[in-house]
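Yeah, one chain of the complex is gone here, protein chain that is, but the others are all in their spots.
Right, chain A next:
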């Protein structure tokens, strides 16, 4: 049976744990909810397809530029990928709030896991199905005249991943801040999400919008992400929009993690 030496060995193993290992452990636990309940994944895959299938034809009609449906898809699909990323990662906190309420979060806080790993692991879990979703809608779009650039898409998804971790961390912090009243989480999440999405030019181009909208879109980090994704999905690496997108993703990620870790260490559950 267990002896003191056993415990000493245990401590030695613990000492070797790394941030990366911690992130993987948190991600694995979170991902188990998807693995154990695949229906939620299947359902979430259908949603962006419906959106793409119903919205893109309308947009093609409005923006009749003579280049055909393929061109509309080229504009619209990267936007949908960004949108599902925003939907998914901004909800990171909702799952967390449930675990704050039941007590599982406190138990996990009491383990030696690195605080950053708690945030990053959870955000990455929300990103995991998104990668699958993004790949599926991209492949589905190909027969309709969408041009596929795999290497560019990989970079595009990486930028989205970094950005998504930042958004997830902010959502996480919001969940902790609003842990006493659940509705407040949704109120803040929803009232931020849609203005950010619309003001990024994700759904409709902003060039035709009023000046104030264009000005606001300049300070919206999401704008730079959307622009970078459009450029990348159309097969260009060599564009300043890609650099701006990377910078916007890194800044969002850094701010998100800073706010998130601060909130975790300062709050009393």
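The working rule: contacts are C-beta pairs under 8 Å (C-beta built on N, C-alpha and C of every residue); 3 or more make two chains touch, one makes a residue touch a chain; residues count from 1.
In this text, contacts and distances are computed from a predicted model.
Of the candidates "ATP-binding cassette domain-containing protein", "Beta-hydroxyacyl-ACP dehydratase", "ABC transporter" or "Ion-translocating oxidoreductase complex subunit B", the chain left out of this view carries the UniProt protein name "ATP-binding cassette domain-containing protein".
Note on the undisplayed chain: of the listed residues A:84, A:113, A:173 or A:199, the one touching it is A:113. The chain that is not drawn here is touched, among residues A:42, A:104 or A:154, by A:104. Touching the missing chain, out of A:32, A:46 or A:187, is residue A:32.
Not every partner is drawn; the one left out touches chain A at residues 1-2, 6-7, 10-11, 13-17, 25, 28-29, 32-33, 36-37, 98-99, 102-104, 106-114, 265, 268.
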